[in-house]
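Every protein chain except one is present and positioned as in the full complex.
The letters A and B name the chains in turn, as written, and every chain counts its residues from 1.
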Amino acid sequence: MNLFRHELRTTADEDVFPVTDLVRQDVYDSGIESGIVIIYSPHTTVGITINENADPDVKFDLLYGLDRIFPRSDKGYQEEDGNAFAHLKASTIGASETVIVEHGRLILGLWQDIYFCEFDGPRKRSFYVKVISD
Amino acid sequence: MNLFRHELRTTADEDVFPVTDLVRQDVYDSGIESGIVIIYSPHTTVGITINENADPDVKFDLLYGLDRIFPRSDKGYQEEDGNAFAHLKASTIGASETVIVEHGRLILGLWQDIYFCEFDGPRKRSFYVKVISD
Partner (left out) sequence: MNLFRHELRTTADEDVFPVTDLVRQDVYDSGIESGIVIIYSPHTTVGITINENADPDVKFDLLYGLDRIFPRSDKGYQEEDGNAFAHLKASTIGASETVIVEHGRLILGLWQDIYFCEFDGPRKRSFYVKVISD
């Protein structure tokens, strides 16, 4: 098997969850030694990103910085009471990440984690992990 | 065949076009059952993104929100009368998206479409679709 689906329930308006361990397990379960892995969100108000795992402030600052440029409310939004801010963050961060696999392991930098970013919660959410062998 | 090229002519300064049906057809024509598909823009003032397909306001709000952070004119741009704003939007949204293929179909969320984003039109444009089997 090389396609995996994970479910999660977010508990706040916005949050950032590390999913690296789940992706590592999927790569292990796939048995694939060399290739790439794609982490994909099927939602339009979620982003997948790779960023620092050590300092918890980075998580806060990511959400703060994105809120600063895409405020929850703005007179210019067509859908003024809607969630335009969350769609903008999703397209800015992106719906997926691609990571290289070598010797059955993710090639991540020492400080890198893969994050699931909730921009319009709380909701029941999911994401996919697809491993491609070369 | 697993590489496809599509041409389009944009008609406004900025616009957002769904290309999901073209990508679906390419995946079907490739005959590939399981793998990934890459949608790639060869332009430097275009972005490829995945976002909501249901509410037409989202399209407007995406362009509005990006214009708000990267205005068309700003004294700080080196190339003040140029299209720096469009290059910034292209790098923020990104030149490509990767989508998972399973049982010959795209794994997209119910509300997701794949969009070609024109940031400096109107122009004759193109994009590529590459299907990779696993």
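Convention: a residue touches a chain if its C-beta (ideal position, glycine included) is under 8 Å from a C-beta of that chain, and two chains touch if they have at least 3 such contacts.
In this text, all values refer to a predicted model and were calculated from it rather than measured experimentally.
In the complete complex, the residue from A:V23, A:I36, A:A90 or A:V129 that touches the missing chain is A:I36. Residues of chain A that touch the chain left out of view are 34-36, 49-52, 55, 57-58, 60-62, 64-66, 68-69, 92-94, 97-100, 102, 107-112, 132, 134. The chain not displayed touches chain B at residues 2-3, 38, 40-44, 69-70, 74, 76-79, 82, 84-85, 87-88, 90-92, 94-96, 98, 128, 130-133.
Following the convention adopted for this analysis, only the chains that are shown with their structure count from here on.
Chain centres here are Cα averages; for chain A and chain B they lie 19 Å apart.
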